[in-house]
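Note that one protein chain of the assembly has been removed; the remaining protein chains are unaltered in position.
Per-chain residue numbering starts at 1, and chain names A and B are given in the order in which the chains are listed.
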Amino acid sequence: MRRALWVLAVLLSHWRRHKMQFATLLIGLIAATALWSGVQAINQQARNAYDRAAATFGGVRTAMLVAPDTATFPQELFVRLRRAGWPVSPVLEGRIQVNGHSVRLLGIEPITLPADVGNAPRLGASDLSGFVAPPGQTLVAQETLADLQEQEGAAPPISSGAKLPPLHVLPQLVPDVLVVDIGVAQRLLNKPDQVSRLLIGKPKGKPAPLASIVGDRLQRVEPNAETELERLTDSFHLNLTAFGLLSFFVGLFIVNSAVGLAFEQRLPMLRTLRACGASARLVNTVLVIELVVLALIAGLIGLACGYFIAAALLPDVAASLRGLYGAQIPGQLALRPEWWLAGIGISIAGAIVAAATSLIKAIRMPVLATAQPRAWQQRQRRWLILQSLAACAVFAVALLLLHYGVSLIAGFGVLAALMLGAALILPALLEILLLVGQRTARKPLAQWFWADSRQQLSGLSLALMALLLALAVNVGVSTMVETFSRTFIGWLDGRLAADVYVSASDNAQGVAIRNWLKERSDVQAILSGGRAEAQVEGQPVELLGLPDHALYRERWPLLETAPRAWTQLVPGNAAFISEQLSRRLNVRVGDVIEVPAPGGTWELDIVGIYADYGNPKGQLAVNVAALIRHFPQTPQTRIGLIVAKENIPGLIAALHKQFALDDRSVADQATVKAESIRIFNRTFAVTSALNAFTLGVAGIALLTSLLTLANSRLPQLAPLWAIGITRPRLAAIELTKTLSVALFTSLLAVPLGLLVAWCLIAIVNVKAFGWRLPFHVFPLQLAELVAVALFASLLAALLPVARLARMQPTNLVKVFADER
Amino acid sequence: MSAERISRRMFAGGIAALALARRAGAQGYAGLGETADGFAKVLPGKAFTFPADHGPHPEFRIEWWYLTANLVDANGAACGLQWTLFRQATQPGPQAEGWANQQVWMGHAAVTRADTHRFNEAFSRGGIGQAGVTTKPFAAWIDDWEMKGSERTGDLTLAPVTLKASGTDFSYSLTLEADRPVVLQGDGGYSRKSERGQASYYYSQPFYRARGTLTVDDKPVDVSGQAWMDREWSSQPLDADQTGWDWFSLHLPGDEKLMLYRLRQKDGRANLLGNWITPDGRSAEIKDARNSLTPLATTDIGGRKIPTSWRVNLPARGLAIETTPLNPRSWMGTGFSYWEGPISFAGSHTGIGYLEMTGY
Partner (left out) sequence: MLSIRNLSKTFSSAGEPVHVLRGVDLDLKAGERVALTGESGSGKSTLLHLIAGLDAADGGTILLEDTEVTELSDAGRAGLRRDRIGLVFQQFNLIPSLSVADNLAFQARIAGRHDPAWSRELIERLGLGSLLKRYPEQLSGGQQQRVAIGRALATKPSLLLADEPTGNLDEATADDVLALTRDLVARTGCGFLMVTHSLHLAATLDRHLILHAGRIA
């Protein structure tokens, strides 16, 4: 043991003399661990939230019975089914306002609640009688309690004046949900004897078929292994994971080059150790221990950084997810022990993988240095050929995936293969470029310049690959975001047709507001809208009622239309379909869609397809009057107004005053638009932040590679100095060389990045969100990125070059003295 | 088993412990020692009226409709079944409407053969119709388990009725006929459970003839035999120091019936009580200090020692028999667990019956 410690001390002494190398190694490991575990922390947080949401007393994880029109239905059907042997449990759901805060109210029946309802919150024995028996309980998550600004045990009133049962914290519960006994829910929601859905438990025998008991009044909805939220947010998390993975690999590139160099430099030390009587096994064991210890330290620091990254990004992520999918993620980061262990594990595994070649080399090292190393050209050529072959194979995979893949994962697979292939083939491309340069060069110094660049290639290639990937991702993502941003804003302009939007609290107020508005001269038109929910082919679909008004006909953006589409819409037997839904249901203009409505099936001819960016739900747009005919319960609370611009503030103020409406209920177009754009921007804030992180890590990779390379470059540079090239000149040559390979790499990254953008827009977006955007290229942005990359390379190259320029001649002389 | 399930069982067990007063007490459930505040009291001298008393008595805390049947299948093999509906009020007072109703219902069903014992349970809240009992026509149900009369059902005989229940791996469907009225147990239907006044109202229909189909593992067989229903309600039937029951319902030769139970006390004493019912339906309490009930052999079920064979001596009636279980492992592993199964007996008399034991 003491012997091992002494050997370890000797090995570690190397780092004391090579602090920069040590820093590089640690930075690589930290960077790899930090972003990866940061992203994992965010994903884990989100998944936990989805799980909780999904499992809330039989969410989508449980099979259930619902009415085809998704309305509530009489509780008598529940009793009828129970008495026919169906193991069902009733749930009533609705929204209520508590202290001005809108929350979901869930009424459950704990005695029949299926025992295998997901990981639903558990009711303790004593709690259960407390929950059922008067006054009952309102189960609530801690964060919701805080949101409502209430204390546990309080019984706050809801907007109708009725009081909730005393609040009782159930820690596992999802936010923004209050759970009460079904009887209490019926009273609070004023839906006596009504039920929203029936959860299906394990049957005791073979109950009679559903239709023989309730006819077609209820239909079965199978459980989803994956929740709606998970499905919707998959792409988002895949996106995060991809970034995490990318920076993990870039980090490992750094580790690989640092470890490679350190081991190379320590080979004589290892020989001496062996000559002085440390056995091969001892030395090798200690080498591995050293690596693990370093990985452990770096892993811990990386985890701490990862935690901060996650904590810093989480508000944006939560905002994105809420804006995009309506998913509620707690803003407070809660991490499980698994996360820490996984982080440390990935750090150690990564370090070992990155150091594998060096370790094997050290382990196989004969105690006597005998064999001459093969010429570098020969080695490099073989390596380049192998790598290029691998690149071709990976490209082939990308093509196959592109052709045959249908899923989102396949889309990301195409992206990953594309980038991996490009990274692998990069050194070969650079080699060819440099070779061409060398062939065409006339002057000896120029020839040396090209030849030496080629020799440097193997040392730099990993860093350049990292730079290529980071740049390509940057180009791809910024192009996608920019495209989306422009499309979105243009679309928003058309979509927000009215000047002022009013949302009444109920139908009565809606009527009152409309009557009041009719009397006003500053209102040019009153456009009533409405929304209803239905299930089409098992999917929740939103029905949007559009008023028949010239403004809509002129401005509402449609992607595809049948002739006279707007005219066809008016009678009520035609609809526009949102792009997402048309893809999901595979419906085109000219097809017919059947919507179950309370009064019977509503057949709708599809006469148009419209973009509906940012809406996770599928949507059908129909005439509002027709919507109300088919869905009489549709709340008529949404009103759009056409008002001259100068009259808007006055009208809004009057509405506020007359109907005590708050800011959420009345808004002008500009406010709505600003809010939408704000949500949109936050959505991509995370992407931008990760983008910057990744580019930063690639910059570090380049810097560290150049720094480590600089030390081994002296023997190559000393002869040039000896034949009369000044140090500043040498430094200038070095700088030019670095910048030229970086430039080549950046230029290669542009087409690759555009390809990535195309993949994102044409494959990933379509699969993930259901919308396809027009593809735009933004040359200015590209130029900017290349400039940034060159600037980063310049910074990275400057330090070693400056050192060279300032190097004492004795150091260069020493090269000759040490030559042996 | 999930904690959630346990908790529900415990909750249900709470109901069961109260509802099972006849069978329970052993677990020392707090409800047993509670006074009957707010609930109606059981007093001697009640005049029973039928069919009204076949229905629920929600002003009392607990009540049950408890049916057991000794059957023989087409091959002559003996089997038995149980169908039970328990009611418990969580709070006294006027009956609230809908979900606010304070009644909770529990059903137990079981099938026993020499080689197997299957059981299941069901829970429901009152007030919404998922479980309940009506009198005209008679119906007692929880989910799809039911005991159901018709226009032909006699007010006094509570027959004919049909009976059905199903579990995951068994089901049965029977028709029950009876040519004699129900029989009052105890002293004219007043069944005293302790010296301190704990008591219940108690009557039985021991003369049912049963016929129907019994299905185990999807294999239906025709069965026929005798059945016995107990009806009992109370607000506080057990004394605090009473730990459990050993309860016999025996079909003696010549259509005589014997209901016999022993209330075990913490101090080791056990009151032996019962009624002897003649073929013409006359019922008399058996009161004799020489009467004895002696366990002969025990069966180990999950660490519990259950006395599954007994010697019964009623010298005044000239009865000296030994009982043997059809299946010694007739354990009801429900939320509130107990032993209940068909038995046969021999000695001075030969016949069949049902045995139920709680508190072990």
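In this text, a residue touches a chain if its C-beta (ideal position, glycine included) is under 8 Å from a C-beta of that chain, and two chains touch if they have at least 3 such contacts.
Computed from a prediction, not measured in an experiment: that's the story for all the values here.
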item: Among shown chains, those touching the left-out chain; value: A
item: Omitted-chain contact residue, chosen from A:A146, A:A208 or A:A275; value: A:A275
item: Subunit A residues touching the omitted chain (full complex); value: 2-3, 6-7, 10, 13-14, 16-18, 268-269, 271-282, 367-368, 820
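To be clear about the criterion, only the chains that are shown with their structure count from here on.
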item: Rounded Å distance, subunit A centre to subunit B centre (Cα mean); value: 61
item: In the complex, subunit A residues that touch subunit B; value: 75-76, 78-79, 82-85, 109-113, 115-117, 120, 122-125, 127-129, 132-134, 181-184, 186, 192-193, 202-205, 207
item: Interfacial residue positions of subunit B with respect to subunit A in the complex; value: 2-8, 10-12, 14, 90-91, 98-100, 102, 104, 120, 122-125, 128-130, 141, 143-144, 146, 166-168, 171
